[in-house]
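What follows is a structure written as structure tokens; I'll ask about it next.
A single protein chain has been omitted; all remaining protein chains appear in their positions.
Just so it is clear, A, B and C label the chains in written order, and each chain counts residues from 1 on its own.
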């Protein structure tokens, strides 16, 4: 079985008792440490490209978040572990101070993993009374919940980053050599789920529970008549694109995408072996499953495939309108596969989990969007340029972290996340 | 008076007689050569950065367009001047063959300016019978018109590029030392033009006259209640932003914009002197006119200014809805200033001419968009990623080339075009 | 019998009993591990620039040397630990196979430190019978001795590299916080040691004990009348050069040196604080000792200082002629300071230890030079271009590793080694 224990909220208390903040804290903070546990200290230092952060940096940064944004206000007299660590572990919050340059995160051997784990324990202890108090203080509860959601985001990054670290090593070590392999099964035939076109509402209502600022405000969007593919594009389907010369035909590509293909020499998705028989996973090198969703493709590759297939990518509104009708379930972190798996059923499926789905929508502010006040306004809003919205989470995302309205975003050339896509097409 | 003679269509024939293709050909092709006429051969070779193309490359490329896309089909047996020139002067049409790398355009001393002018004459001669025939052949007429509109786009580029070439030279030569200077006058106070919000139609109806494929199809867009600034942001207003530390305050900037400010060391718009007293123009170094629209700013700077001002940039739909009610007139190429000038009247003004206006809209396909068939499909569609829509033309744009639905597009960091902006804000 | 002189031979055996190879093996191999012992596993992974290698890479590479060049021939049937490790830990021996790119050594978290130490133990065990046999086999003894000298070179690199790693960390950790600080004492006044000029012999006689191929053949060189400074240039003296605008005066610099100063923004030696009051050492940040030799300067800086001082750098022949008369003793690794220290006596001093001394001699083949046969010919000869000879060892060099004829070499821009200089001048 999967060595990543899931901590489903339902196990901790009755179906009607909502999880307390202290319970959530313990569950989520503990998961970070369990995810790092299989790694040697050496593994936790390395940064193989600027997009990747070292494991121990993730463990520290999420802790800094609480020490910077919660503890000073919530615990008068709280003494920071080391003022200089704020410089090291600030990611991109320019309004709270200077920071260590991102591409140089892998040059830091200190603080060590042990020192960071010790710091985590110190912050855990300091937060305990805060969590209790936050049950009665909505603003404080929001900050804590934001911090825990932030930590869940970094749990996913921790895994995607260590995958890149191990893939960059000619020895190809596995994060977990005993990781179970999803059964390979014929993916159901692709069908098209039609939508007549209409005004729909997308986005989150902040009054209905936690959401990020970039999901708000909920607003109406007019959809055109369209159809969504019932499932994700598979490895076998993407192989056909490659076999047809997809990576060599400029007519299929956006201009920037073609430039990227040329300069990077792309001929397959990231993590595929040159002979296209194997793929590098958190379980090490494995046979490529033709039925599993293709993953680790850029927006450019998704877009080129869609053009080749005579289709297009869905807009984020189209995607959300479909997802809004479904429960958040699928091949998520709790499933323990840690890799995309073939669809198991006909019907509109794989909306949540497996791979983040590229949409055709630039990641932009919703009409009337207001970022969080203060420095936390830097969390999401300042990235609303040059990136594309991705939806639905992946096999490395915690299920309780997702919503239909959840928006993540990446640059169109990025591939190191678990990124795939489904097709859409106009109806008319 | 301005040394760039305008060739207004009305001078060539009566108010009711539409211009023939032959007349348009003569007028537009001749303008290219008149625009290059003040330049020494040496000036026409230089490329000061990858975005810039040498003057003689522009003169050749627009000619290649006809030799590649019109003459082979229209004139059986037409003999190309030199097959190798197709390699040199293809810009980005991968589907018709390989091409010389863009950043190396300035390494080509041959063919000389004289050889290119001779080639232009050869193509002019070969096209003469084609133009006559095209009056009866709508498809051919479209190709010719497309080629002439293409040449008009490169006329503007020719001017913006030579401005960069001269600015890069410590001697600061003027394109035209006798260029008249617009009178400096107090810009009218900024007022807000409100729109209640509603469904509007934007985009071009291809049946109503020439347009580019990226303007189609015409479609409905719902506008939210908003207001547009009556005029463009001025140099004086932008100075206030700088004086207030605008370039030093990360809270005002998109993440990618702030990175750009840091890496490029931006502290003013392009072409300003360090002391912010002077600006480099096609007429050489001049005193900065506080009342003229700020220009040569990136999207990032426009966006940061808007945030600082408590406003936002308009969407392209908001802009087009406003522009659709106005005649295409303003400080355009025909005015002969070749530089932005202060607004002269109250009311919604400066929509056309002066500067291209950054919008908040990523340059994307309209719903149902179909690129032109064949290789000309590479004209616009493949750039629909990573760029922002700009609207309204500039003081270097020919008036007969513009429409309210006209969409141009640039990367958010680019500044060498005549790029400015107006503010917008939500009403609620 | 190959003899590896011990730095402290008296402790291991009587004054007349030469150290056995097994004793040398144990002493030298053990030192590598003792030098790494103060480091956390995290410290041993990081590579802060291409010149730097991770500690664990050094520990592995010197072991690979034996597994690649000694064990296959010496122990029939020897089974390598992992064939893929040869790819990872080959440094630059192209004739024995491909290798991992040098700038990517810091991307390898595996094998871990523990695995490498285990590999070292395996190789130690396999070598035990070989060492005994080598006492009777001169060729084998040479290979073993070469490998041990190679390991001593990497011991020095291990220390210089970890110094760079710790300096790159804003926390400025110390390799050894308890490292003793040399007493600061007034350096003796600089005097000039004259040489009348004459034919001298330099280089090593390979029959007289171990030496590297690049020290051979011993040959005559004609010296001109000259004088050598009695001691190294001090921090205080170099401060005077800086105070006099040394880093801002192009007239003092070689062309390539001035370009380096400009592009890198050099204003002090490496490891100095900006205020020139402190210096980063293996013991952490310390007050700069004005009397200690300046170190971590490039050839360019040494050359510029010499020009400013109206002197020049010595040739390597001048240096060797002087050093040939002296015992190998001074502030070497065994002294335990691990940092340069002020000269203590008048007379020609500091020739060995403290800092490697830049000479004015390009590192070139001696007349009649022949590299070692086979792949070990790649050890030294192929670097005889673009580098300068440095002489005398440093405070991180084992004393028994040095000789007057010993030649090391670095690119003129490099500063991360313990590099300083003494002055020379012509007599006439």
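In this text, contacts are C-beta pairs under 8 Å (C-beta built on N, C-alpha and C of every residue); 3 or more make two chains touch, one makes a residue touch a chain.
Everything quoted here is computed from the prediction, not taken from an experiment.
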item: Chains shown that the absent chain touches, full complex; value: B, C
item: Which residue of C:142, C:247, C:308 or C:383 touches the chain not shown here; value: C:383
item: Options C:89, C:119, C:253 or C:305, residue touching the unrepresented chain; value: C:253
item: Given B:77, B:170 or B:196, the one touching the chain that is not displayed; value: B:170
item: Where the unshown chain meets subunit B, residue by residue; value: 40-46, 48, 56, 82, 84, 87-88, 100, 104, 106-113, 165-166, 168-171, 173
item: Residues from subunit C at the interface with the omitted partner, ascending; value: 92, 94-95, 220, 222, 224, 250-251, 253-258, 299-300, 303, 360, 362, 364, 367-368, 377-378, 382-386, 412, 426, 428
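Rule of thumb we're sticking to: only the chains that are shown with their structure count from here on.
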item: Among all chain pairs, the one with the most C-beta contacts; value: A-C
item: Averaged-CA centre spacing for the pair subunit C and subunit B, given as whole angstrom; value: 61
item: For subunit A paired with subunit C, centre-to-centre distance based on mean C-alpha positions, whole Å; value: 48
item: Subunit A and subunit B, separation of their C-alpha mean positions in angstrom; value: 39
